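Right, subunit A next:
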Amino acid sequence: MPNQSSSLNLPPLVSSLIAPLPKSPMEMLLSAFTKRLVARRPELLRRLGAVVKVPIAIVPDDMPHAFLLSLDNEKSSVSICEKTEISDAQAVVRAPFLVLLGLLDGTYDGDALFFTRDLRIEGKTDYVLALRNTLEEADLSPGEFFGLSGRSADWVNGVGARMLDKARWLAARTGSQPSTLGRPH
Partner candidate 1 sequence: MPEGTTKRMELVCPAGTPAALRAAADAGADAIYCGFANETNARNFPGLNFSPSELADGVAYAHAKGARVLVAINTFAQAGQIHLWEEAVNDAASAGADAVIAADIAVLQHAATNHPDLRLHLSVQAAANTPEAIRFYAETFGVKRVVLPRVLSVPEIAALNREIDVETEVFVFGGLCVMTEGRCALSSYATGKSPNLTGVCSPPDHVDYTEDPSGRLQARLGGFTIDSFESGQAAGYPTLCKGQFSAIEKTGYLFEDPVSLNAFELLEELSSAGVTALKIEGRQRGKAYIAGVVKAFRQAVDGLESGADARPAIAALKAFSEGGQQTAGSYKKTWR
Partner candidate 2 sequence: MPNSSSIELALGPCLFNWPADRLLAFYKKIATEAPIDRVYLGEVVCGKRMPFTDNIWPEAIEALEAAGKEVVLSTLAQPVNKRERQILQQQAGYDMPIEVNDMSMVPARKQGTFAVGPYLNVYNEATLSFLARQGARTWCPPVELSLDSIQKIAALVPEVDLELFAFGRLPLALSSRCYHARAHGLRKDSCQFICEQDPDGMDVATLDGRRFLAANGIQTLSDACHFAGLSAGHLATLGIKRLRLSPHTTDMIAVSRLFRDFLDGHCDVDKFEQQLEMLNLPGPLCNAYLLGDAGWKRMALPA
């Protein structure tokens, strides 16, 4: 069940803006960047171990769709599907979208989010843990994810950080209680 009281949910306005975006170009883009990331940093797949090739569903509470993530040497993919279409997944991670983004770049501590029930997991706990620990090591800034370096990476990271801060601020303002979770470092 979505944790409706979370202060980290996207405001309904933002959710409804995201909803109508076309699915397949987004899927193609995300898959392409994921493939490139995996090719660029093979040590991440080694760290991931058994999770490789097993689909994991990432379900943002406050978005209309779910993401199915498969990581593999050749054919990594991210597909976007209805929240009811995730039965192939061996494990499911549920959290508000901003919480998921914060896990991606290491802003939040996964265990702390679990204690506060902002993050919920089902299925193979070991797969979720392997993915979480690998993401911790990946240090996935937006620039890193898009495969940028130098000044272009700094620029994208800067824009990304400002957008996220803005979104978190908006979320915290519209949420029913202030966030007590870890701060950006």
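As a working rule, contacts are C-beta pairs under 8 Å (C-beta built on N, C-alpha and C of every residue); 3 or more make two chains touch, one makes a residue touch a chain; residues count from 1.
On how the list was made: all candidates are chains of the complex that A comes from, given by their letters.
These numbers come from a predicted model, not from an experiment.
K.L.:
Okay, in this complex, which of 1 or 2 is up against subunit A?
P.N.:
1
K.L.:
Within their complex, state which residues of subunit A touch candidate 1.
P.N.:
1, 3, 5, 46-51, 103, 106-112, 114-117, 120-122, 124-134, 136-139, 180-183, 185
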